[in-house]
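Quick notes on the structure that follows.
Some chains have been omitted; the remaining ones sit where they do in the full complex.
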Amino acid sequence: MANNVYKKIELVGTSPNSFTEATANAISRAAQTIRNMTWFEVVEQRGAIADGEVREYQVTVRVGFRVE
Amino acid sequence: MANNVYKKIELVGTSPNSFTEATANAISRAAQTIRNMTWFEVVEQRGAIADGEVREYQVTVRVGFRVE
């Protein structure tokens, strides 16, 4: 068995609706340029407020993918 | 450009349905008395259990608003 090496990058996904959707958006966007993604870790949850309501949910994730 | 100063306060929102809704509830309640809120940061997620099910989702947020 090979000794795999992985790289982690840090992304911030956003969504007007929920933390879960913001997370999914970050992963989907990353998939356009990165292969072999296998896991993510949530490292921060924040958001923007406008007119007294949550305007945007923001989730910072570390995404791990295997280095080929 | 003025050197803005912001204040952060810490709130706990609750919801029987989800962490996202608990977060939104905290912001909405704060909007009744605070103006110029521009961002929030999630600092803790907890909850209450009753009869073996989640009864309440609780999210602690720090809310930042511009001091006039």
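When the chains are written out, they are named A and B in that same order, and each has its own residue count from 1.
Here is the rule we go by: contacts are C-beta pairs under 8 Å (C-beta built on N, C-alpha and C of every residue); 3 or more make two chains touch, one makes a residue touch a chain.
For clarity, every value in this text was computed on a predicted model and none was experimentally measured.
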item: Size of the entire homomeric complex in copies, 2 being in place; value: 12
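Convention: only the chains that are shown with their structure count from here on.
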item: Centre-to-centre distance between chain B and chain A (centres being mean Cα positions), rounded to whole Å; value: 22
item: Of all residues in chain A, those that touch chain B in their complex; value: 17-20, 44-50, 52-54, 57
item: Complex contact set, residues of chain B against chain A; value: 18-20, 23-24, 27-28, 30-31, 37-42, 63
